[in-house]
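Omission of a single protein chain aside, the complex is shown with its protein chains in their original locations.
After this line comes chain A, so read on.
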Amino acid sequence: MITSFLVKSLDRTIITAVAILLGLAALVPALNLMTAPDHPLHVPTYLVSLFGKYLTYALLALALDLVWGFCGILSLGHAAFFALGGYAMGMYLMRQIGARGSYGNPLLPDFMVFLNWKELPWFWYGFDMFWFAALMVVLVPGLIAFVFGWFAFRSRVNGVYLSIITQAMTYALLLAFFRNDMGFGGNNGLTDFKDILGFNIQADGTRAALFAASALALAVSLVITSGIVRSKFGKVLVALRDAESRTRFLGYRVEHMKLFAFTVSAMMAGVAGALYVPQVGIINPGEFDPGNSIEVVIWTAVGGRGTLIGPIIGAVLVNGGKSIFTAAFPEFWLFALGGLFVLVTLFLPKGVVGTLQQHLARRRANREAARKNGEAEFAAAEPMAAE
């Protein structure tokens, strides 16, 4: 059952993409760690972390594409799930600091000592164990998405209304996490991390491992997403995206289908956030900013929604552009981003990858037609030759 699910998920594009990601996971750390800094092929550590960050963004965009591209749910709150996963990882990293914080308190993170708290809040229990934190990375975003989706999809909230309430959700979380008494470090968030799984988080080796982990997570998620969209379930998703009430009249529980896709997608976003936080070294409420979620939509649109490779390429392209642009003309980045979205919507509605695929498909169809015509002419010429 599972094997057939996996076999179906693989086609040439996916195999190539997974192979590239696995290759990067091996090659980039090797070039970083095993070459001398003056070697021409040396990859400096800051680039390893930068591209590691892009890969987590790519995973977030892939997660969004599952619900937006294949299921028609335009979530404008996906960065919230990313941030929740990030916070779960951040809490683990805070607990690893131990007595090395500025206040030297072995149990309480610095911000709690600063707020004069005497004991660890109950919801911080367990986060000193990696396995528990890793579980929460998927469970917390998954649970919130499930509860949110349960009410939204059951009440048949659709289209722009759904998008607006996802914005409201991420904004509500933003405000909540800003509060000091929530117990998540308030405005400053969680930072000053020291170790992850006993390894120094600043060390080149750890950075390289985090990059490899991000590439691996993206490859695994790509296979899972591909399996989902190629299964009959995926066909139902596309069907309900295009004609929801027709799908209902075929006997499908549309709300269950959406809920499953939304929850899986939120869990993937959580994993992305958890890999992001150790690579950038901080998580704060700013990650819940509604604008962040909208940016994810732009990456996905630029790459091509409804294709699996598109959002990955879009996330890397747009963020690469952002890194270069904000260094050169920092004050114009938002205009460039807005302009990009307008241009893509107008001229590349299927995104970069979608347009490319369409082009290739048309060329293949033309070739096919030409071949058929050739055969027909040949067949027509035959009896004449017999005369």
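Quick notes on this structure:
Here, a residue touches a chain if its C-beta (ideal position, glycine included) is under 8 Å from a C-beta of that chain, and two chains touch if they have at least 3 such contacts; residues count from 1.
The rule we apply is simple: contacts and distances are computed from a predicted model.
Per UniProt, the protein behind the absent chain is "Urea transport system ATP-binding protein"; the candidates were "Putative adhesin", "Cardiolipin synthase N-terminal domain-containing protein", "Urea transport system ATP-binding protein" or "Fumarate reductase iron-sulfur subunit". Screening A:Leu197, A:Leu250, A:Ile324 or A:Val342 for touch with the missing chain picks out A:Leu250.
From the options A:His39, A:Arg179 or A:Lys235, the residue with contact to the unseen chain in the full assembly is A:Lys235. Touching residues on chain A toward the chain that is not drawn are 1-2, 4-5, 228, 231-233, 235-236, 238-239, 242-243, 245-254, 256-257, 260.
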